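Left out: one protein chain. Kept in place: all the others.
Letters A, B and C mark the chains as written, and numbering starts fresh at 1 in each.
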Amino acid sequence: MDYLENIESLAYFSPEIVLVVFAAAVIILDLLVKNRESEKTAYLSLVGLGCSLVAILLTNSILGTDESKNLFFGMIRLDGFAVFFKVLLLLATAATILFSLRSEELDARLKGEYYALLLAVTFGMFLMASSTNLLMIFISLETVSLTSYILAGFLTHSPRSSEAAFKYITYGAVASGTMLFGLSLIYGMTGTGDLAAIGQQLPIVLAEGQVTTLGILIAITFILAGIGYKIASVPFHMWSPDVYEGAPIPITAFLSVASKAAGFALFLRFFFSGFGNSEVMQSIDLGLLLAIVSALTMTIGNLAALPQRNVKRLLAYSSIAHGGYILMGAVLLTNGDAAIVDKGIGAIIFYLIVYFFMNLGAFYVVVLIANEAGTEMIEGYRGLSSRAPLVAGAMAIFLASLIGIPIFAGFFGKWVLFTAVIEGNLYWLAFVGLLNSVVSLYYYARILKAMYFESAEDTERFSFSKGTFALLSVFVVPTLLIGLLNIFYSLSEKFTLQ
Amino acid sequence: MVVPLISIILLCPLAAFAIFALLGLAKRSFPRQDLLSTAAMLIALGCSLYLLKEVVPKPEPHTVDWISLGKITFSMGFYLDIVTVIMLIVVTLVSSLVHIFSIGYMHGDPRYPRFFAYLSLFSFSMLFLVVSDNLLGIYIGWELVGLCSYLLIGFWFEKDSAANACKKAFLTTRVGDVGMFIGMMMLFTRFDTLSLYGDNGIFTRITNPEYLTADASGIFWLSIAGVLIFCGAIGKSAQVPLHTWLPDAMEGPTPVSALIHAATMVAAGVYLTARMFPILTPSSSLVIAYVGGITALVAATIAIVRFDIKRVLAYSTVSQLGYMMLAIGAGSYVAGLFHLTTHAFFKALLFLGSGSVIHAFHAMHAHHDEEHTDDNEHEHDNHGLVHAHGSEIPPDQDMRNMGGLRRKMPWTFGTMLVATLSISGVPFFFSGFWSKDAILAGALGKAMVSHSPHYYILFGMALIAAGITAFYMFRLIFMTFFGEPRNQEMHDMAHESPWVMVVPLLVLAVLSFPVVNPIWFNDYVKPPPQPHIHAPQHAQLGPDTKTGDANSGFAFFGISEAEAAEEESGKNTEKANDVYRIYKLSHNIAMVLSICIAGLGILLSWLFYHRRKFSAESVATTFRPVYNLFWNKYYFDEFYDGVLVALTVWKSRLFAKFDLSIIDGIVNGVATITRQIFAAFIGFFDNRVVDGIVNRVAEVTWAAGGRIRRIQTGAIQTYLFVVLGGIVLIILIFRAL
Amino acid sequence: MSLQHYLVISAILFSLGIFAVLTRKNAISILMGIELILNSCNLNFVAFSRFVTPPENIDGQIIAIFGIVLAAAEAAVFLAIILAIYREFGSIRPDEVDTLKG
Partner (left out) sequence: MLLSLMIFVPLLGMIVVLLLPRESEELIKRVALVFTLIPLILAVYLYMTYNQPDLEHLWKQDVPWIDTFNIQYHVGIDGLSAILILLTALLGPICVLASWRNIEKGIKAYMALFLLLETGMLGFFAALDLFLFFVFFELTLLPMYFLIGVWGGPRREYAAIKFFLYTLFGSVLMLVAIIAVYLNSGIPDDRTFDIPTLITLAGTPGHALADPVFQRWIFAGFFIGFAVKVPIFPFHTWLPDAHVEAPTAISVILAGVLLKMGTYGLVRINMDMLPEGMAFFTNGVGFIGNSLALLGFINIVYGSFCALAQTDFKKLVAYSSIGHMGFVILGLAAGNETGVTGAILQMFNHGVISAMLFLLVGVLYDRAHHREIDGFGGLGNRMPVYTGITVLAFMASLGLPGLSGFIGEAFSLLGAYERFQTLAILSTIGIVVGAAYFLWTLQRVFLGTLNPKYEELPEINRREILTLVPLGILTIVLGIWPHFAIEMFSETVTELTTKIMGTLEASL
């Protein structure tokens, strides 16, 4: 197999390098500027993201359309799939930084390293999206995790934040440890760390009987513990509500979108290249396993969301549920028909785009309300329709989209997913998913109800800056349009794994 | 020439109503609605009379396609034969007279214009019903007249009794109509059409052996259909057991009773049955005849003991309608229609007469209410009677307040006397005699020809009914116009009615003499063939039928069968002559008997109520049970009320409140049953079960949410334990697979 | 010493680690449990790279080295967070840190 030497790889690695450089720059800048000007660091990091975006596009252009490169002796791989996720993650980070600028709960003194950490975590996620070697997988995962732990606990003097960090790291450490154990087993079975090689080796050794299916099952289950914890899938989801609730809202948004997306990227790449071979999957019935996991994930996520009164926590559960929906697409990886596998991945990609806008949008509204009304509780949303009609309208759109009501992007996302799933003859799974979206209506509607049907105690209107609305519209407009425009569908096709 | 005429006839009254309705939307009203409506009616009358000479020997339907779906087509149109024309004339004539009468009678009523508008609407609907050539059209007119009667009975809707009566009327008839509709469905599925005449009309088709056939089933379903259609007539013409609404309908203004509930609408049932004559099978005919006979008898007996002058007439109407049904059931098509005509006139006259009497007393009404209610109480005590529900008699209609009016209101008295003589069947100068006699003859003749005991029984019923009729009618006359005034005060107030009211009386009185010449009637009105009845005797009728010999002429009222057989002419003369002879004989017997019994009836009532040889009270006390039976109208209403009282107890457990005024008559009864038990149960079911299931599901979901929540303890080590458990579980499960 | 021995040992280490993590009532001992888990993995890698892969292929050992590094980093972050916890809750008993729940 062909791969590039370290030096020639660097060109293709530029986006990551840019990020690292800027991370360092941000820290240095933070030392120079005074505290109250520390917003500068934020802008610098935004610039960094911008540069990195440019770099990504450049690498992509030199890469050409469908061709892909294995960098650093096949440690990481640069292809359309990776590029897509890099862009998505980059945008998510940018959004997070903008949120943080407007969020009042993050106190001013520590901003510098905060942004540096954000850049670092982005870097880690880039690696997650593109690593093709057990070693890289583990390293990237750890990089992301370690930084996330810190970010989650970033609010000093906030017990909730510290607790979140504590739970996060304990849970994360165990999960990744378990995963590493699983990886070690895989390594032992195939004698290589390279995913592609593993993909070739596994069926052989399985056929030769050197490894039992039980061994593979154990290994995969252990690995699932690691990845499942990143994408918060049952039964590895339990950290997420607490962490999401405790962490600062921008970080919650970040985790619920970016690190989920990165997790799925890793998930897809790992199973696609490492276990792409169907008879291995059949041998342990991976399809059914994933299907059940996804069904459980969405069901439990939705049901647990029903009684929540804290909107942040509610959205945490809802994002678990959405993880479940996305997993339905992942189930298709185990389908024998390559076309359907493609459809599945395409569906996931499309859904992630949609999910990116609607979920971040919802979280942004949560940030705004937390600033104005000073609470994350659903009571804070009472009478929002009169206190801040535009924001309420935006929130309504995001929620409607999360429910999956037509003309809003969320519906089309679900549509693409369910079509793929049904094409994979998983009618029951599709049906469970759809029933879940009916259940989900109930708790989303509670927010709608609070905003529109109930009236607040004090009715003075909230005041938001122009920038706020601008940023809000950045999320509203795509939520309205993505589904209606043809391009996005074709877009999602370009980035599937080869 | 026919179509435009009929259009005019229909449109005039409709226009009169439309004007009222449209102006009503603008919250205004035409200055002289009464004249408008009356004029419209008179025009219609003129046209109808003109139509008499338009009638062609071989009538054709004039139709337009109303709805056409692919192969099936529903047409709307007119069918004009002599019967139609006669009906048209009857309706328009009576209607015009009633209009005129009302100008005087309704004078000063707050809703005076509306009354005439309603009358116009009714006339339109009735005429539409009459001229329609297809069942759908008939049904439409049928329901419309129902609506009008609803509106007019409830004209004084402030009175709860009126409000109940109109609802009762509509719902009761509706029950019958549903039967009729089912009958229509049956015919429709068989013939793919609902039009009766024309090349593929039902009556033409039915001659085609494929539809009815040697096999009994063909006849059988036809009988069922016939009876079902007849259900409509049962409702509209107030036949037993759906007759209870008609007496209550007397809550409406008297002209309405005269027009709708005596002359026209109730007769529509008879008209319908006559129209359906061709599809009546022997069995369905028998059913009809029996229903008619029973009605005639029951109603007559009830009428004996009424004191409310209008109620007496109402029951007499019911009984007379029974007569007509009997006639048609017995195959005496012509007789039935003839009686319909004559009855229309003299019964309208009677009602208008009573109206004029009531009008005379009306002024008294106000400040004599309470006193008379006392009277009633007293009354009941010494009769030891219980008043049936809804028979509180308004004082100005209570015959016990009348008496000796003949001097006070000579015109009214004279005209009503004529009508009474006519209805009681006094020979030979009164139309009622001829028609009634024809029916009796028909029944007897049928009996003698077919040797079936049924028709002998029916003949008996008719005969007795005739006697009773004579009795109670003269009772009415004696109590009202003869003897000494029982209530001096009211008597003094009474006065002859204004000429607008008297003139119609006179006209109708004239018509109660055999102006509608029986011979003429017999010559022109021919019963349509009943192709499926393969009559035993196929008769070519002797030429002498068409001669002026009255007796022989009447003799043939009954022999529709023979006439029907005429088409499938077995040239079997002596057989025909047998039939001829039998009918002639039967007719003579019938005539003699009817005269005797009528005389007997009159004599009795003279002894009872004029000479006072015996007292009605004493008889009543001796035959207490019978009397009670009659007084309480065979406990029809009580039966239903009884059921409902039981239900009331039931309901009191179910519900907090219950409106007693609901309980009235069978249909309300049913309504109440359903409301109280069934609907209530369903409502309950709807809330608790159907909705309940849904809510249950919701709750379960919620509970599940709560459970999962509780797993989220907050202790990190629990989470980790779940992780481990999850891993182990997965491995265990999937290793087994 | 065959592969099995190493594997058995690492399995035991792993189990001990998990056990510690699940049962210890002190955040520090949880950290130790985590370290045990990671080290069991490292042991696995090394053993596999010694027995399974040809001698010139040392991927496994490299992974193990990285594992050690990351374990150290993780320990550092963990301790920092434990400090924060101690500051906020005045205790480092994991079961007392449960304000976020439901």
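Just so we're on the same page, a contact is a pair of C-beta atoms (placed from the backbone, for glycine too) under 8 Å apart; a residue touches a chain by one contact, two chains touch by 3 or more.
Bear in mind the structure is a predicted one, so any value in this text is a computation, not a measurement.
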item: Omitted chain's touching partners, listed by label; value: A, B
item: Absent-chain contact - pick from B:L52, B:V178, B:C596 or B:L729; value: B:V178
item: Sole residue of A:F236, A:F398, A:F411 or A:F475 that reaches the chain not shown, by the stated touch rule; value: A:F411
item: From B:S7, B:T189, B:T207 or B:N517, residue that would touch the chain that is not displayed; value: B:T189
item: Full-complex contact with the absent chain, from B:L11, B:L35, B:L49 or B:L147; value: B:L147
item: Sites on chain B contacted by the missing partner chain, in the whole complex; value: 21, 24-25, 27, 66-72, 110-111, 136, 139-140, 142-144, 147, 150-151, 154, 157-158, 160, 162-164, 166-167, 170-171, 174-175, 178, 181-182, 184-186, 188-189, 659, 662, 667, 670-671, 674-675, 678-680, 682-683, 686, 690-691, 693-694
item: Absent chain, residues of chain A that touch it; value: 339, 400, 403, 405-407, 411, 415, 418-419, 422-423, 427, 430-431, 434-435, 437-438, 441-442, 445, 448-449, 452-453, 484, 486, 489-490, 493
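Basically, only the chains that are shown with their structure count from here on.
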item: Chain of greatest Cα-centre distance to chain A; value: B
item: Comparison of B-C and A-B (more C-beta pairs in contact); value: A-B
item: Chain A and chain C, separation of their C-alpha mean positions in angstrom; value: 26
item: Inter-centroid spacing, chain B versus chain A (mean Cα positions, whole Å); value: 80
item: Sequence positions of chain A contacting 2 or more other chains; value: 166-167, 170, 174, 178, 241-242, 307
item: Multi-chain contact sites of chain C, meaning residues that touch two or more partners; value: 18, 21, 94, 97-102
item: Chain B residues touching chain A - in the complex, by the definition given at the top; value: 701-702, 704-706, 708-709, 711-712, 714, 716, 718-720, 722-723, 725-727, 729-731, 734-735, 737
item: Touching residues (chain side chain B, partner chain C) in the complex; value: 709-710, 712-717, 720-721, 724
item: Contacting residues of chain A [partner chain B, same complex]; value: 166-167, 170-171, 174-175, 178, 213-214, 217-218, 221-222, 224-225, 229, 234-236, 238-239, 241-242, 284-285, 288-289, 300, 303-307, 439, 442
